[in-house]
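In what follows, a single structure is set out as structure tokens and then discussed.
Excluded from the complex is one protein chain; the other protein chains are retained at their positions.
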Amino acid sequence: MSLRYLARRLMTAAITVFLIVVLNFVLFRMMPGSPERILLGRTPNVSGEVIQATRERWGLDKPLFPDQFVAYLASTVQGDLGFSFGGGSRGRPVTDVLLQRLGPTLLLFGLGEVLAIILGLALGAYSGWRRGGILDHVGNGLSLVLYSTPYFLLGMGLLIVFATGLGWFPTFGISTVGQSYAGPLDQLGDMAWHLALPLATVALGLVGQYSILMRSSIVETLSEDYVTTARAKGLTEGRVLRSHALPNALLPTVTLIAINLGYVVAGAITVEVVFNWPGLGTLTVNALSSRDYPVLQGVFLLLSVGVVLANLIADLMYGFLDPRVRT
Amino acid sequence: MTAPTLPGPAALSLQPVSRQRFGFLRELLRRPSGLFGVIILAIFTLLALVPDLLVGPLQTAVTATGPRLGPPSIEFPLGTDELGRSILNLTVHATRISMVIGLLATFITVAIGAVLGIVSGYVGGRFDALLMRIADFFLVLPTFVLAIILTAIIRDAIGTGSREIGGIRLSLLVIVVVIGITSWSSAARIIRSQTLSLKERAFVDRARVIGASSSHIMRRHILPNVVNLIVANAVLTFAGAILTETTLSFVGLGDPFQPSWGQLLEAARSTGAPGLGAWWYFVPAGASVVLVVFAFTLLGNALDDILNPKLAGRR
Amino acid sequence: MRSPLARRVRTFLAAVVLLAPTLVMTGGVQAQDQLVLRVGTDQKLETLNPWQSITYADYEMFTIQYELLVSFDINLDPAPGFADSWSSSADAMTHTFHIREGMQWSDGEPATCEDARYTYQFVLDVLASDDGYVGSGYLEPYLSSAGLESVTCDDAGNLIATTSYPTTLLTQAYIPILPEHIWSQYSQQQISDPAADGFFANEPVVVGSGPYHAVEWSPGEFIRMERNPNYWGTPGVPDQIVYQTFESEDTMDQALRTGELDYVRGTGANQFDAMQSEPNIRTAEGYANGYTYLSFNTRAKEQGYRGSTSALRDEAFRDALGYAIDRQTLVDRVLNGHGVAGTTHVPPYHVNWHVEPDHPRTFDIDEANRRLDAAGYPRGDDGRRIDADGKPIVLRLTWPDSEDHAADAQFIQGWFDQIGIGVDAFVTEEGALLELLPGPEYDTGYHADWDFYMWGWGGDPDPNSLLGLFTTDQIPAAINDCFYSDSRYDTLNTLQQQATDVAQRKEYIDEMQQLFYDAACYHVLYYDSELHAMRTDKFTGWTNQPPESGVPLFGFGYPAYMLLTDANATPTAGPPEATPTAGATQGPQPTATPTPTDTGGGIDSSVLLIGAIVVIIVVGGGFLLLQRRGRVEEEE
Partner (left out) sequence: MTTLSAAEIRGRRQWPLPKLADPTAPLLEVRDLKTHFRLERGWVRAVDGVSFSLADGEALGLAGESGCGKTTTALSLVRLLPSNGRIRGGSVELFGIDLVPKSERAMLRYRWREISIVFQGAMNALNPVTRVADQIAEPIRQRLGQSDKTSKRRAAELLDLVGIPRKRLGAYPHELSGGMRQRAMIAMALACDPAIVIGDEPTTALDVMVQAQILLLLEQLRRDLGLSLILITHDLSVIAETCDRVLVMYAGRVAEEGPVDRVFREPRHPYTQKLLGAFPNIHADRRTLEVIPGQPPDLVDPPVGCRFAARCPFVMPVCTEVDPPEVRLEDGVRVACHLFPPSGDAA
């Protein structure tokens, strides 16, 4: 694909990230409650001087612009997102906190997305291709139901049935803390065992969405002239689908999946809470309930940038899939 | 010419319009999926419209009469919550809240999305570029975290969450606004891309040649052909709105004084209903969410079948 | 090219096949060679730096890792801690603590009087510094209120502390003795301020003197502790203790049911009731050392103060409202009975100090109305009462979003409506609320724009801290949030801090409670109970602290941990073993008739059932229709 395309994409991404950083600053200066009050909370015996001192320490005595903003930009660029106000990590660098939680979330949602995309696209493509067929009705019906179910509801259901009820899987966490493992496989097993339910929740939650997307996309494509051409060529249905319908149907789906990433995060949060999964989702709720603005800010930044990257990748993939946008 | 096989331009541009005009509602109802969707929505709409007539006024801790977390009984068909309030009563009243939030949010989102999408796609040029930049920007923002933050901010701005507009507390309208702000862009982007492809179609050129005004083309040639997209998008948005609302309430940003489905689910969870096997606490709200979103999607698909000229051609 | 790929595919499949069983296997036989006590808490595990402590969980973290100078026994009486004996001079102004000999820190360094001296001296320095507080500012008041002046070590290894006035409070000081050789490396700034460069978070492995010490910390998730090899006493039975925080109370209780946890702190009232009747689960309800209150803006509409009506300033008005609050109902309905109707601001937890007010406000709407009429708040045409400025009284009631008081609010709304007082209730984001509460004294730009609100306070083994909240000097500190100011109360507070004779001190404290109660600027709604639950199939010997009215863990000192014994049940808590009891809850309330909620199987199957039914209806319905639709299409 042409360098110009690549460059343009990268440029856009860069600009977006910058805007996010700015927005991040603005938003969090608008948040209710001044940091020093939150920091000091209802600490007894706090004198006015102390508050003044705290303000200075956090640079809150300086004007928002330019001083605070510049300081913010500078530190952000250096990856310094300030210190956590609380939520279980009081006083720790936000960056550390985020990094600590990033892994589990990536694991859970990376795997979940992959699973969902594979299953969803396959299911969607098939039922779209065999539109009106039995599997279309079953698959589509199922997809719709899954799509209609809030993640955490799904999670609660699975939790009640398979963890509390049947006791097949643990109810919380990513591993058995304090457990000493026979070997790496054993440890892997333990993690997989913990991962099973949350992963199922995420994958199921997304599968419906993706298969619906793919189905409609395929249905659209099948009505295109070039598909008729392919049929006229006397190609087998399978081949018509594989080499003509699918490649074209994938295009819009790729975009939509990328677009949806922003929303997927919403699911992340609730699923993680339901299973007490030590990821960014739990962190967010945690930060929210303990007014840990720096962390909330960090999460916002991290997730946004993550989505930007995801979109960038999607764009590049699109460029790879669709010759028309390469030039 | 090739009408039945590959609907010619004429068919493309005229067919959906006429079909829309002339009782596609009848067509809709003829479709079982459409009928199913309509019925479900009708039921819930009824619940939403006159909850008081059906189950009396919203019960409060004070007016509650039932046992604590009582299972379903003759007196309380859906059991009671931890304050002895009838779940039936709560769920029905929650229907109103949730539906209103969902619909308002959907309206805002789709309206903005459709207009911006079509205009941006058709006008193109710098305007388009700018608009899509903005849209893209909103797209990458993690809706939910942004929603959390905005909720806090807007609430702080409008002050006490107890003032009401049209029987809906401000704190809930906040959620509507938040959903609108965070989800218009995807609608806009999707519709735009469709507009772009339509713009290239022969019949639009022809219309342009004939000298039709841009607004005319947009209304008469583009709009009819993106209606299905708009509908589909509205469906997704409504579902998304309900979901977002549910999720926001789930993490405690709802308003306990105006229970929505999400609020109820949250209450059920924080009361530990799942662990206590008090299924009657969360199943009604949960089922309602699923049913309504499901119904909306079915309806959307049915409409899609009817309004989408391509599909129409091949049916 | 083809064969290697195929091979790769095969290996992958093999891996999957291999992994699949391990999922189940590890589920079953967890190689559990160690005896781990797993504790779940709804509170955040904030910090391992004691000075930063805020929550009970935080306190528990340092309590078990560091000895207090004088600890607490299971009856909350002073017990040997870092010091094994202590005495005070006749004038109760010189206090001698004999530090136990031969103690070692977990890292093998000797633990001596020097460490104790260092710790107390650190506090003295902090109090002298212009900051005046360290970290969260919760610990140093123990010494300031005791009037500590100096600490020294004598040759016999005794810690000699002198106080500026007679006091008994030193033995109550809840301050961990820290290892000088670690902490002295850091400046007050680095210990006190999370934002400071080189802030000392006291990350694991923590060097402590207590029975256990933290070896692993995953912030916001869990803290893992192992036995301190150099602990002076008899080691505890658990090899490890894991503290796990939970966002969702329900998940936590589930985990206890399935045996993934052995102890949960802060379970909900309903789960608590349900668990009481579960096999292998013991519940403990303890008096809360704290209370939930209704605070009034007693300076409403004064210079620089906001608030909707001057009536709030009128003691008679606030007093009258007190008669319109049925505290018992709140306890019964909101707390499900797990609490005590509130009166004074020293909870019954402090059996020796709590008194009932002379003229308590009993729930009586008519009385409330009578008093309001008498106080000169006539009803307007719409039945609303009119304040001095002739405008109808509608009070804004709020509470922080971190707590759930919606139900309380609804009740209060209902009752106040009967006495012609409008109540406009809503949640406020906690950060915003903290901004809202303080008045001008706190800082410019603050003007107490609120009417009345609900929140709670928690206390120490000694009532001192609870009493100290309402002295006049706490108003500018935004702690005394109802702006209560009474010179008599302030004097009494000083007196009770200095009183050495218990009876004498009690007199003072009694009077303080009376004064504060009568001023009616706080209506203490209830003392909500501490609800804990624990499994008995892994550990036994759970003992409450204090036995009659407390809970085993998250108390004061660590006696309960040391009383635990191995129930030598199968060491594993793997769910399969737990299945028979899994989710075996009683109905939501003991009285619940055997409905779907009587046996474990019953519950889950019923849930399963319902879930299944719903899904079937939806899928089935939609599916059928879709199918029929399919047919229709074909016929078209």
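The letters A, B and C name the chains in turn, as written, and every chain counts its residues from 1.
Please note the rule applied: a contact is a pair of C-beta atoms (placed from the backbone, for glycine too) under 8 Å apart; a residue touches a chain by one contact, two chains touch by 3 or more.
No experiment lies behind these values; they were computed from the predicted model shown.
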Would you indicate which residue among A:Phe18, A:Phe65 or A:Tyr226 is in contact with the undisplayed chain?
-> A:Tyr226
Which parts of chain A are in contact with the chain that was left out?
-> 224-226, 228-236, 239, 243-244, 247-248, 251, 321-324, 327
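Convention: only the chains that are shown with their structure count from here on.
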Greatest Cα-centroid separation from chain C: which chain?
-> B
Once you find the CA centre of chain A and the CA centre of chain B, what distance in Å lies between them?
-> 22
Chain A and chain C, separation of their C-alpha mean positions in angstrom = 33
Expressed in whole Å, how far the mean CA point of chain B lies from that of chain C is 41
Expected list for chain A, residues touching two or more other chains, is 31-32, 144-145, 148, 159-160, 164, 273, 285, 289
Where does chain C touch two or more other chains at once, residue-wise?
-> 248, 254, 257, 429, 431-432, 583, 603-604, 607, 611, 618, 622, 626, 633
Touching chain C in the complex, chain A uses residues 31-34, 37-38, 40-51, 53, 57-58, 82-84, 86-92, 97, 100-101, 132, 134, 136-138, 140-142, 144-145, 148, 157, 159-161, 163-173, 176-182, 185-186, 188-190, 192-193, 196, 273-276, 278, 282-283, 285-286, 289-291, 293
Show which residues of chain A lie in contact with chain B when the two form their complex.
-> 12, 15-16, 19-20, 23, 27-28, 30-32, 144-145, 147-153, 156, 159-160, 164, 212, 216, 219-220, 222-223, 225, 228, 252, 255-256, 259, 262-263, 265-266, 269-270, 273, 284-285, 288-289, 296, 299-300, 303-304, 307-308, 311
Quick one: which bits of chain C touch chain A in the complex? Just the residue numbers, please.
-> 18-19, 22-27, 30-34, 36, 38, 44-47, 49, 52, 54, 130-133, 136-138, 141, 144, 193-196, 199, 201, 216, 218-222, 224, 240, 242, 244-248, 251-252, 254-255, 257-258, 260, 402, 429-435, 442-443, 465, 468-469, 474, 476-479, 575-576, 578-579, 582-583, 603-605, 607-608, 611, 615, 618-619, 622-623, 626-627, 630, 633-634
